[in-house]
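For this depiction, one protein chain was excluded, whereas all remaining protein chains were kept in their positions.
Take a look at chain A:
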Amino acid sequence: MTQAEIKLCSLLLQEHFGEIVEKIGVHLIRTGSQPLRVIAHDTGTSLDQVKKALCVLIQHNLVIYQVHKRGVVEYEAQCSRVLRMLRYPRYIYTAKTLYSDTGELIVEELLLNGKMAMSAVVKKVADRLTETMEDGKTMDYAEVSNTFVRLADTHFVQRCPLVPATENSDPGPPPPAPTLVISEKDMYLVPKLSLIGKGKRRRSSDEDATGEPKAKRPKHTTDNKEPIPDDGIYWQANLDRFHQHFRDQGIVSAVANRMDQTSSEIVRTMLRMSEITTSSSAPFTQPLSSNEIFRSLPVGYNISKQVLDQYLTLLADDPLEFVGKSGDSGGGMYVINLHKALGSLATATLESVIQERFGSRCARIFRLVLQKKHLEQKQVEDFAMIPAKEAKDMLYKMLSENFISLQEIPKTPDHAPSRTFYLYTVNILSAARMLLHRCYKSVANLIERRQFETKENKRLLEKSQRVEAIIASMQATGAEEAQLQEIEEMITAPERQQLETLKRNVNKLDACEIQVDETIFLLESYIESTVKRQ
């Protein structure tokens, strides 16, 4: 774990769970797997607080535990999972686009609470949806359950590993920590629940009370006393599936940018067909025949078979190699090269970074070196048609930032510098790693700056919150317009200006974090995919 990653994890944990959890979490990330007493001793916090913090971390899947010999339980933190916390808004938004508000709230509840039982999720989401609906309308549990089942069918939520059923023949005391198991086929199995009921509003308005007949009241109370039917079956959000979705989105939009809308639709269809059949880390999808693709195209698209074939040939011939032809049966078998696609996306990211940071001439040199693999100084100047002095300057700038590297090829065995070739080359994997590291640093800087801005203006923020509270309470009790005006004037005009600036800055910093996270996702996917193939 690099220092930049640890710093970012520390900031994320502190923002979301408080300082105590942050201290314990960062200590575990730094030192690896440790038992409880050692953690308490090393961090200097009381045992109780360590226990509380570990419970929170385990609940949110950030720390795992293992029983070692002699009954010692060791805890290990998962740094990469902590970094995913940056991406929560993107997961929730994706769920909203796919399954509308119900899906959005289900995923939000699962992410905020780590693990939850299905009945609890359904109840909470129904209540929340009822809050936002008009008076008199309530959200039915059945609808929420349906959305939940659909999320499970498409693998967006999955079951957490279960406590194994204890056998009676097991001698001896129970182990200090259960070893949870889950089988592949059970992961998306939704338990048969008959959840009947409607969402309840939080505010106790009399309208609801008169609306519901008295018979329903005792029913609700008995529901609380009954044991939850799916006790022990917990669900969590399946982040890998979301990542797969993001990756598909990235590929489709790349094809749309490079070619046209129709080809991107074709690629989207192909990806959708191989969603369940291909694992997320495969280098390319299962081969699909052109006939199958034709049958699975969305209904609104009426392009003829010939046009489809032409598009597929075009896609397969494209130098970017997103789509490849793997055979001729069934009208042509086509695959999507996931690994190559990720590589192209990562390369495009690198090029874009260089262009925005150093200028378009530098980007030209970079693309040139990328294309020709190895180039000498003189050749760079010739091919790029840039005067020597400028070309040198740009090459050294990129070299110093580690986007480009030098490859030495000695002519003589004594490696004399005057008799050695120095070739410029781009190693995409190492450049991607370096950029990823910079991204982590950037996000850490953004979060720190945002916290600094908020702290600077803390007094002003508190004052404005108080004023709002006063206004709200006065409005509730029915105050006159003049009084409200007076209260509003408590915040002077320059203070209002300051608040506006603060809000704008904080929004900008937040938007930056989200943007950098998209780059982080691309680079991480590419690095992961490359490392697996090696």
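The rule is short, and it goes like this: a contact is a pair of C-beta atoms (placed from the backbone, for glycine too) under 8 Å apart; a residue touches a chain by one contact, two chains touch by 3 or more; residues count from 1.
Just so it is clear, contacts and distances are computed from a predicted model.
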| field | Options "DNA-directed RNA polymerase III subunit", "ATP synthase subunit delta', mitochondrial", "serine C-palmitoyltransferase" or "Dolichol-phosphate mannosyltransferase subunit 1": UniProt name of the undisplayed chain | value | "DNA-directed RNA polymerase III subunit"
| task | Looking beyond the chains shown, say which of A:H16, A:R30 or A:H339 touches the absent one. | result | A:H16
| Contact partner of the left-out chain, one of A:P89, A:G250, A:P283 or A:G331 | A:P89
| remark: Only one of A:L98, A:M187 or A:I487 touches the unshown chain, namely A:I487
| request: From the listed residues A:R30, A:K392 or A:K441, report the one that touches the chain absent from this view. | output: A:K392
| query | Footprint of the hidden chain on chain A, which residues? | reply | 15-21, 48-49, 52-53, 56, 59-60, 88-90, 92-93, 108, 112-114, 356-359, 377, 388, 392, 417-418, 420, 422, 466, 470, 483, 486-487, 490, 507-508, 510-515
